[in-house]
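The other protein chains are all here in position, but one chain of the complex has been omitted.
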Amino acid sequence: MTPNTPGKTPGRLYRLWDSDLFYAFRTAPVAIVATLVALTIIACAVLAPWLAPMNPYNPGGLNLMNGFTPPMEPNAFTGETFLMGADNQGRDMLSTIMYGTRTSLFVGAMAVLFAMTLGISIGLYAGWRGGWVDGALMRVADVQLAFPAILIALLIFGIARGFIPDNMRDQLAIWVLIVAIGLSDWVQFARVVRGATMVEKNKEYVQAARVIGAHPAKIMFRHILPNVMGPVLVIATISLALAIIAEATLSFLGVGVPPTQPSLGTLIRIGQGFLISGEWWILLFPSLTLLALALSVNLLGDWLRDALNPRLR
Amino acid sequence: MAEPLLKIEGLTRRFDVSKPWLNRVIERDEKQFLTANADVSFEIAKGETFALVGESGSGKSTIAKMVVGLLPPSAGTITFAGQKIDTGAGIPRSLRRRFQMIFQDPFASLNPRWRVGEIIAEPIRTFGLMNPTDARNEAARLLEVVGLSAGDVNKFPHEFSGGQRQRIAIARALSSKPEFIVCDEPTSALDVSVQAQILNLMRDLQDEFGLTYLLISHDLSVVRHMSTRIGVLYLGRLVEVAQGKRLFSEPQHPYTRMLLDAVPDLALSGRRRHAVEGEIPNPISPPPGCAFHPRCPLVHDRCKREVPQPRPTPIGQAACHALDRLAPAA
Amino acid sequence: ETVRWARVADALTLDPHSQNEGPTLALLRHVYGTLVSRAVDGSLTPDLATSWEIHPEDPTIWVLHLREGVTFHDGSAFTAEDVVFSYERVLHESSGFRAIHADVVGAEAVDEYTVHVQMSGPSPLYPNNLTNFFIVDKTWAEANDVVAPQNYAAGEENFAVRNTNGTGPYQLVSRDPEVRTVLSVFDGYYGDAPQVTEVIYQPIAEAATRIAALLSGEVDFVQDVPVQDIARLEQTDGIAITTGPENRNIFFAYNATSPTLRSTNVADNPFSHPEIREAMALALDRDAIRQVVMRGQSQPSAAPLPPFVNGWTEEMNAYGAPDYERAAELVRSVYPDGFSVQLDCPNDRYLNDEAICQATVGMLGRIGINVSLNSQTRSLHFPLIENLETDFYLLGWGVPTFDSAYVFNFLVHTREGSYGAYNGGQYSNPEVDAMIEEIATMTDLDERNATIARIWDRVMEDRVFLNVHNQLLAYAVREGINIDVHPENSPTLWTVTID
Amino acid sequence: MADPLLSVRDLVVEFPTRRGTLRALDRVSFDIMPGEVLGMVGESGAGKSITGAAIIGLIEPPGRIAGGEIRLKGERIDTLRPEALRRIRGKRIGMVFQDPLTSLNPLYTVAQQLIETIRTHIDCSEAEARKRAVALLDRVGIPAAARRIDDYPHHFSGGMRQRVVIALALCAEPELVIADEPTTALDVSVQSQIIEVLKDICAERGAAVMLITHDMGVIAETADRVAVLYAGRVAEIGPVREVITEALHPYTRGLMGSIPTLTQESDRLVQIPGAMPRLNAIPQGCAFNPRCDRAFAPCFTDRPELLALAGGRQVACWLHDTAKAQEVPHG
Partner (left out) sequence: MIAFIIRRLLQSVIVMIAVAAVSFTLFRFVGDPINSMVGQETSIADRQALRDSLGLNDPIVLQFGRFLGNALQGEFGISYRLQMPVTELILQRLPATVELALVSGLLAFVLGLSLGVYTALRRRGVLSNIIMTASLIGVSLPTFLIGVLLIWVFAVELRWLPSNGRGEVVALGDCWSTGLLTHSGRLALILPAITLGLYQMTLIMRLVRAEMLEVLRADYIKFARARGLSARAVNFGHALKNTLVPVITITGLQLGSIIAFAIITETVFNWPGVGALFINSVRFVDVPVMAAYLMMIALIFVVINLIVDLLYYAVDPRLRVDRAGKAH
């Protein structure tokens, strides 16, 4: 027998550190830099209420006269100076970007979570049941695909506006956005999970569980799900970047978060109007932030895809 | 023979492999069925090792799956310990515990995301046999029973070699204290030296716990080594059932002879083997009459028309029209 | 000379009596003549009608004397028959201009060049309504089966939607809706020969793209210049900017009459308190909006009507500097904890509409009014006003008749019948209503003006509106093109001179 | 004795990994004579396939040949440039893989794949190549070859596909065929047919065969000589009959005992304890020492070299080193 040394089982953390995935990570400069960038941005966003110089979401705290203050230059009327300048409403760009990233990340993460939950549930169920249930669910996915993402989001936005009483639209806009982006994104999760489930369910460990009469729900969620999470994670990462950008695009088309609580995308949409007029900082800084965030998340997803693919090691 | 532990009568399984409805309508096709098993009957006594051999696609695994309740039979009955299993409703919980199964692929049969301890204790938990702490201890104990160390409960399957995994799978199968274990090609994915270990282990465990095995294999030498009785399958039908070693010395059915002939001989007896003619026919449209007749050296007209029924032979029973004309085995 | 002209949207149709809508009118004006036109300063000038007067015997009849020697683009002569026909057409059920001529009973050709227009009552200001009334050739319309303006419900296409026959300075060469419309000068035009001989009209919806097209030299004349780009364009070599006031004021209105509001967090209606309305007036920093949001491109004003319009006074226009402390105190006096309310705002209708609302939200926030902003596209915004589903909203109002009555009819009068269509705040004052109905038929202009002043007094006193400013229009052109800003944002290219 | 067709000397193949370099082959030496069938057996992971891949230069990077030499008819081929090596592949050395299901490109007909291969190595016209291809298919036992040649691989059954694969490996008449578990994926009854075809056709053309398998039975029936690999090292080489009946290396002996046969009578199988070590944990000295019941001092310190013994046998075991064997505590 292989010599066994009980008691010397290394700790979880060490095992994680020592795992192949982590090793691959440690030796991939791109992945490290991407993680650092993403983490920094995420940290700034999450901690915005504590880190940001001002709260741009509180309209009462704004001074319109600060509008269009260039970076690092005192405003002609108020004398205030902003590191990244101020936007058209007199909001400090730095703070607004931090808060905006927070909103964008929230929308993106929730949308992906929503898409993931929906996609995984449907994919697991379709893959497990097979037969006509599977066929029907996949046709639904087809219909969904007939509407490209932005159209779906536009539609849902339109429909939701009809259902939600107007005095709640403000608060609910974000949730509508989340549902809209999420709904346009679930198909790929469902397809991947379905495919993987169909492979996994014929594996012998699942049959072993069935022989002892384990409940199908338990088999799906405890046995199969953990084994299909790899590709799901990859898609989730890349979807996060896509969702953040989709949010920006929707806001360009005029359906997005309220401008009093701008997201990164709304900021870019607004800033885009000042490209020619010369107030470059209103466009540049949010765009750079979005670029850095989306790029690093994308790079991470990319790296993860390769790293999780055993055939590419 | 005493009351058999497992009794199988007329077991048949068909798979619907028809094209979709629309295609059938347009192409005027009939529904198509693949008969994986047809009218299979045998009994297994307590403490016995009953083996099923046959080429790929002969329906070995399908029988195994029906026995453990993974597949409902299309016809036929399964009686376990005198209790007839209602195949529609699935196996009752009280019986289910008494069955277990060991699979072929030690890499696929353990969930890679679970710790070995959890894997082994899963049957215990599912049947609610013990509290979690005891279950963990039991898992550690079982690991030692199958020749691994108790400390391995916290490891993941990928930290083990194929042979070790198969031991873990055996430990899992033992954990609900079953009487009957179906082993579907338990060693065909293993190296010979490891195969010997596992086969020896299976024997030891059988002696220790009084287990009954249904052993499935396509390796005739393994089957010969392990089993007390052997059933030979061809295209879903049981062509011959015989006492263990005697099948090899006095094979009755021409197919059995052919199979034995095809086995490469390590003993270098110098016997010149006859390469078998032809391949297994498509199970969707098997030849009429005796399914073996296109490859059979003893074929005559009757074989092409009539499905042979099992007839007693000196060593068990066989289904062949030509039994009388068979020369004694060389 | 060719002028390539870009603006945000295309004319919706070429049918002259179908769509009463800015860009449509602006384009059609180049092709179809009107009886009366409006000069850049807002005054009325003769056009196809050389003069007009109230019938000496019957105050309900307007007499129009037509210009002689005018021909349509197809060569047929312009006569009183065409005017009468055009009246029939514009009064047709499917016309988009019916409301403007609501008081007209019918028109009659007295001789070849004189038309009598029978009004339902005395209508002293009616000629103001003629500036967007395009004259169509009767024979052409009959020949092409376009006697009536297009009717959607019928689901048929109308010849006039894509073909024209007017008396205007340009005739249609080609049209690809929303892509490009080409006009070339009409040799038989009765006025001075225009310097611009060809007009290529291109709608470009995106502001940045529109300006980019000008900067890259792909167009010569851009309307709807975003205010923030004016400074840059002014500094750019080869590009000139003209600005001028538009006949349109931008204001907030609120529901001060209902007992409760749908979007507030307090039990009663905050706007029903005069203190609150005063506080809001005190909090609105019009100069800051002008300075930052409008980049100087607005005329801040407290008067809820544009300065061109009859009834406007310097006094109404005056506004003070914001006083946040006093305003906050006023709010506190009613609601110690402040209150919240929703502001509905269009985001694609007026110059920087959303930004104005946003800025206002900030200002009101400073005095304890917590405003949530619901800004959306116009097709969602305007139904709110029409269906009385808003508590507090932004609206812009142009006054094509240049008379206060127009404002009163739509915005001040209690909503009933054809009155008060845009009175989304549900202001209702029987006294005022009576006066409004009175001025419709008054012939004595002095007395009429006095009544108008009285109405305005009440409206200002009740703070029915919280006016922000009048929009300034900016046109950007290739240097050398001299164009005047038209108060109705309806540039006339045939008056353009080129250096 | 004639010159060997293939001669492998001290072949070392390494895979650099994060946890150090793995030696998949450690100084492997053997010869193949012209026309000979050399069986290569060993447990999974012993390095059989790697040996085959190394010979035709198809080790996947980052794996590499880190030492030793491979000579084909005396000419070194392990140092050839990729292009020169490519010309040898298929032309002078043919290869048959285990799984006929996946070895053929599903998008091309059998004819296309055969003709492509023939024309790569032999200068001939398309029609000529086709004729050869049909003849070859016929030879490997595909009925109605001329008609079936234009079928796609999925039209063939497993056994037929493996025949096609063999035809592909043989179509440029190579001097050596490396068959890597050519029958493992097939049914017992088909296995013997395939082995038969392979053996006959090679004998016919005088091609040598290196038959990689872990099925001792196949070796016993087919091979002239057999090489036993253990943990990347050659444990024993010898004529097949001798190695099976009187193995010299304890590992070989254990291996033979652990295989159930159709004639064996004992109740229990001989069991070698433990498993083959992983490549990153090969013990010092003899790689087999932890499992060997006859291990003695030198086994734990020094690696035994391949010893040439009488009768063309070679073994790497200290028990057979006369000098060291003195120390064995016989018992």
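What to note about this one:
The chains carry the letters A, B, C and D, assigned in the order they are written, with residues numbered from 1 in each.
The definition used in the following text is that a residue touches a chain if its C-beta (ideal position, glycine included) is under 8 Å from a C-beta of that chain, and two chains touch if they have at least 3 such contacts.
This structure is a prediction, so every number in the text was calculated from the model and none was measured.
In the whole complex the chain that is left out makes contact with A, B, C, D.
When the full complex is taken into account, the listed residue touching the unshown chain is D:116, out of D:116, D:138, D:173 or D:224.
Residue C:150 is the one among C:34, C:79 or C:150 that touches the chain not shown. Residue in contact with the omitted chain (choice from D:104, D:220 or D:269): D:104.
Among A:32, A:47, A:133 or A:291, only A:291 touches the chain left out of the display. Residues of chain D in touch with the missing chain: 56, 58, 82, 86-91, 94-95, 97, 99, 102-109, 116-117, 120-121, 152, 154-155, 165, 168-169, 172. Those residues of chain B that touch the chain absent from the view are 19-20, 22-23, 25-27.
Seen across the whole complex, the unshown chain contacts chain A at 30, 138-139, 142-143, 145-151, 154-155, 158-163, 241-242, 245, 248-249, 252-253, 265, 268-269, 272, 275-276, 287, 290-291, 294-295, 298-299, 302, 305, 311-312.
One rule holds in what follows: only the chains that are shown with their structure count from here on.
A count of contacting C-beta pairs for A-B and for A-C identifies A-C as the more extensively joined pair.
Averaged C-alpha coordinates put the centre of chain A at 45 Å from the centre of chain C.
Mean C-alpha positions place chain C and chain D at a centre distance of 91 Å. Chain B and chain D have Cα centroids separated by 32 Å.
Residue positions 1-2 of chain A are each in touch with at least two other chains.
Residue positions of chain B with contacts to 2 or more other chains are 161, 164.
Contact residues on chain B toward chain D in their complex (touch as defined above): 55-56, 161-164, 191-197, 199-200, 203, 218, 220-222, 224-225, 248, 258-260, 262-269, 273, 275-276, 279-280. Put simply, chain C touches chain A in their complex at residues 207-208, 211-212, 215, 226, 228-229, 231-232, 262-263, 285, 288-289, 291-293, 342, 344, 347-348, 354-355, 358-359, 361-366, 370-377, 380, 384, 389-390.
Contact residues on chain D toward chain B in their complex (touch as defined above): 43-44, 157, 159-160, 187-193, 196, 214-218, 220-221, 241, 244-245, 254-264, 267-273, 275-276, 278.
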